[in-house]
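Heads up, one of the protein chains got dropped from this complex, but the rest are sitting where they should.
A, B and C label the chains in the order they appear, each numbered from 1.
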C-alpha cells in the first residue's frame, strides 16, 4: 500500500556560516530498512534528517529518492513523514484534528479522512482519544499522536528525530517495541536519529555512526558493536575498555601485544583486521566490560587487579578494576546467584580477557576523526 | 563540619483538591544515608520531596528533622539543599554568583564566600568556570553548578529531584558516579528522586518504591531487586517475568507450583517468604530475564519455547520466548562469543529456570496497590 | 478701586490665575504689562477654548483654581452666572458700558464686541463677487464652496446659527423658517471643519472659499499671518457677540483678580487691544480708535440674548439630528 523508497545521499555537505555541520556524506538507505543515525550531540544527525525532509538544502551534494533528484524540492512535495523530537503537535487542534491535518491538506474526502484517522489512532493504541486536547495527554501519548500523524499520510519515508528521548525508562522500552512492530508491519523505509546506543542497537537494521559531521562507520548493530572500525565507534557504541598497546609479535592466527608489563594474545582473522606489523603503528586493545571473566588464578591473558567500585544495576554488577600499572578496566557481571556476594570492594582478584574477545583498533590521533 | 540529619515522615498525606498525591506515608531516612524515592511518573515523589523542602505543607501528618517538628517551617529556615530537576539556575548570574547566592543570603564575610565558592566549584570539577554565564555551559556542566550551589551552604539534607533525566546516556553515567562519590565523601544525608531503576539501584543505600502516592517497599537495592514484596515492585524495578501459578505441594525447603502444564520447583527459605499452603491463594512465579539459562534438553525446571524476537543491545541479547501455552518469557544473555549466533528468530529451544532464582509473589488484585 | 498705574504696594496677592481663550500672544502681552505695574504679582494664565473654560470652572467648583475668566461669548457667562460659578463685581468703568455689555447683576462685564462676518478667499473670489449678505450664501453658485467650523463645539458658531433661526422666530415664534434657511446653507456647505485652524487652512488652499467667522480673527489672519482672506459685513445686520470677563467664585486671589479685571478694560488696554489685536472695545468712552473701527459700518442684529440662550440647545440639537449633512440623502 505504501510505496517503499530508497534514499541516497551523495557527497552531501552542509555548512552554516563557518560551521560545517555535515561533511561529504555518502549514505544509501534501502527500501523498507530501519536505518539509524547515531552520534553524540551536535554531530549533524538532525541536520542530515532535515535535509532529507527538505527543511534545509545541502550546500553541496545531491539527495535522491528512488534515483530521482529531490535535492531542492520543497518539503511539502517530498512525501516524507517526520516525527519531531519535541513532537511538534499543533496545540490548537484536538488529537483527531492533528492526525487529520495531513489528509485534509491532500484534499481527501471527509469520510475517508475520518476512517483513516480512526485507523491510525487504533494503530498507536489511542482509539477513542480523538477528541482530547493535546495538553490533556501524557508525554508518551503525545509521542504516539505524533507517530500516528506521520503514518496516516502513508509517507514514502518515515523520519524519526530522537522520538523517545523525553520518556522515562519503562515507557521508552514500550514505545521502542511499538515503533519497531509498526515499522515492520508497514515495511516503510525509516530513518531514525538518536544518541542512545541501546536504542540504536536494539532497533536498527543498519546504523551509521556520526561524529563531527562525518559518518564513521555504517553496518548492522552487531558489526558496529563487535567490530568497530575505530576508537570513536568503539567507545561511543557501548562501554569499552581501550588499552594502548604495542604489537610484540605477529603469528599466523594470533598477535601478541604488550601493555605495561602484561602480554596479551589476540586472535586474528576477523575480515576487518588491519595489516599489522611488529612494533609498528599505535594500537588500542579493546575489550567490552561484559567479556571480562573472573578467574581463579594467574594464566594466559589473565591479569590481577583490585576491585575499586561495585555498582549494582539490577540485571548486573558494574565493577571498576584497577591493575597494577594503574590502568582501570570496566567489567560487568550478570546478577546471578553464582555471582552474588562473590565480589567485594577492595578485593584483589584475577580476571581473564578471553583472546577471542580482544580486538585491536588503530589509534588515530584523538581517536575521533579518521 | 556538616551536621547530619535524620528525616522522619510520619503519616504524611497530601491532597490537591480531589487528587491524593501522597497517602499516609511513613519514612525514616538515617543520618548520612543515600536514600532514593523511586516510582513511575505522577506517583508523588516530587510532592514528597517538596514537602521535605517546605515548598508545600502536608495536609495531615508530621515531618521531623532530628526529632524536631518542621512540618510548617518555611523553606528558608529548613537548611536543606535542593537540586531541581531543571537545575533552576539563576540565568542573570554567573556561575560563581549562583553558587555564592546561598552564602550571601547568610551574610557570610566576602572573603569566606569567595573561598567556599572556589572550593565548591573545584569539588564538582568546575574550577575556573566561575566567571562563565549559565547559558555558556553544557547541560552536564549546568547540572554540576546546581549541585555545587546546593552543597556550598553545607545543608543538613541534600535533596535531588531527577537531576540526571535530561542528560544523554554517556553523560548520565558519568554524573552518576560523580554525585555518588561527592555524597560519600561528604557523608551528607541525601534524598534522591528518580524514575530510573538503574539509577536507583546503582546509587542508593536504601530505596523506597512508590506507586500512586503510597510507599510499596523500602529496602536496600538488592533486597528490592531480588526480593520484591509485591508484583508492582517486581515489575517496576527491572524487568521481570511474572507467571500466575498455583501451589501444588509444599515441602520442607521446596515448593512445587504449577503453571499451565509445567511444574516448577521453587527453593524456600528466604526470610520474607509468605506462609504458603497448597492450593491456596493466588501467586505469581517471578524470574528475572538474566536468570534464565539456555539448556540442551528437557529436565527439571526446564521449559521448551520458541524464540520470538531477539534484540541486540550491545552488552546483551534480549529474547522473547513463547512457551507452548502462550506464556511469553523475557530472557537476557550476555553478548559473549559462546552466545553469539547460538540463538535465532523462530528457533525452538530449551530454557532452564534455576530453582534458586525463582520467587513466589502474592498476587494482590491489580498488583499495584497493597 | 484705583486705576492702574498707582503704587504696586497695595497688598495684592502674589499670583492671579486667568483662564482665557484669547491665545498666547494677547495673554503674554497683558501678563507683561500687568506685571510691570504690579511687580509683586505673578500673572498665570491658562489658554483654552471658551467652552473648556466653562467646563473646567464647573468641574473645579469644589476647589476653584482660577481667579479670572476672561473671554468667551456673553451667553456662556450668563450660563455660568446662573449656575452660581461667578462672583458679582461692579467695576469702576461700569458707567462707560451700555446696558447690553454687562450682566444685570454685574456677574460679568463685556470687554469687546465681536461682529460676525462673511470671510472669503481673495484668490478665489473677488471683492465684487463676494456675497453681500447672509441670504446670498444660499445662492446655488456657492455650492461646495462653503466650509464651516463644526458648530456644536464652538460658541461663536452656535450663536451665529441661533441668530439665523432667531431672525424669523422673532415674528413667527417658530424656528421652522430658520431651520429651512440652515438646511439650504447645509446644502451649500462642503464640509464642517473640526477646528478653526483646519478651516483656515482649507479655505487658504482653496478647498473651499467662503465661511462665516468673527471679524477680529479675520483681520488678524489677513494682517499678521498674511492669509489671502478678506471679509464682508452683512448688510442686513450681523450678530455682534460680547466678549466678557468675570471673577470666579471662591477664587484664591480676590484682590489681584479685581486688579487684573480692571486692568484688562482700562482705557489704555482697550486701545492696545484695538490697535494690536483688532478688538472693538465695549467702552463708549475711548477716543482715537484705529481707523478701521471708525470706518467700518456695523449694523448689529437685534437679538434677545436671553431667549437665544434658552432656545439654543434645542435648536442646535435639532440641527444636529435633522439638518446636518442631510443633503446627500435629499439629492
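By definition in this document, a residue touches a chain if its C-beta (ideal position, glycine included) is under 8 Å from a C-beta of that chain, and two chains touch if they have at least 3 such contacts.
To be clear about the criterion, contacts and distances are computed from a predicted model.
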Chain excluded from display, named as in UniProt, from "Iron ABC transporter permease", "Hydrogenase maturation factor HypC", "Phosphoribosylformylglycinamidine synthase subunit PurQ" or "Cytochrome c oxidase subunit 1": "Iron ABC transporter permease"
Contacts of the hidden chain among displayed chains: A, B, C
Which residue of C:227, C:263 or C:305 touches the chain not shown here: C:227
Absent-chain contact - pick from A:9, A:96, A:117 or A:153: A:153
Where the unshown chain meets chain B, residue by residue: 3, 53-55, 57, 65-82, 84-86, 88-92, 101-102, 105-106, 149-150, 153, 156
Residues of chain C (touch criterion as defined above) contacting the omitted chain: 17, 21, 23-25, 44-49, 51-52, 54-56, 58-65, 79, 83, 121, 123, 150, 152-153, 191-198, 200-202, 204-207, 221, 224-228, 313, 317, 320-321, 324-325
Contacts of chain A with the absent chain, listed as residue ranges: 46, 53-57, 74-82, 84-86, 88-92, 101-102, 105-106, 133-135, 139, 142, 149-150, 153, 165-166
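In the analysis below, only the chains that are shown with their structure count from here on.
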Neighbouring chains shared between chain B and chain C, ordered by label: none
Chain of greatest Cα-centre distance to chain A: C
Cα-centroid distance, chain A relative to chain B, in whole angstrom: 26
Multi-partner residues of chain B (at least 2 other chains): none
Touching residues (chain side chain B, partner chain A) in the complex: 40-41, 165, 168-170, 177, 195-198, 201-203, 221-222, 225-226, 236-239, 288-291, 311-316, 318, 332, 334-337, 340, 354, 356-357
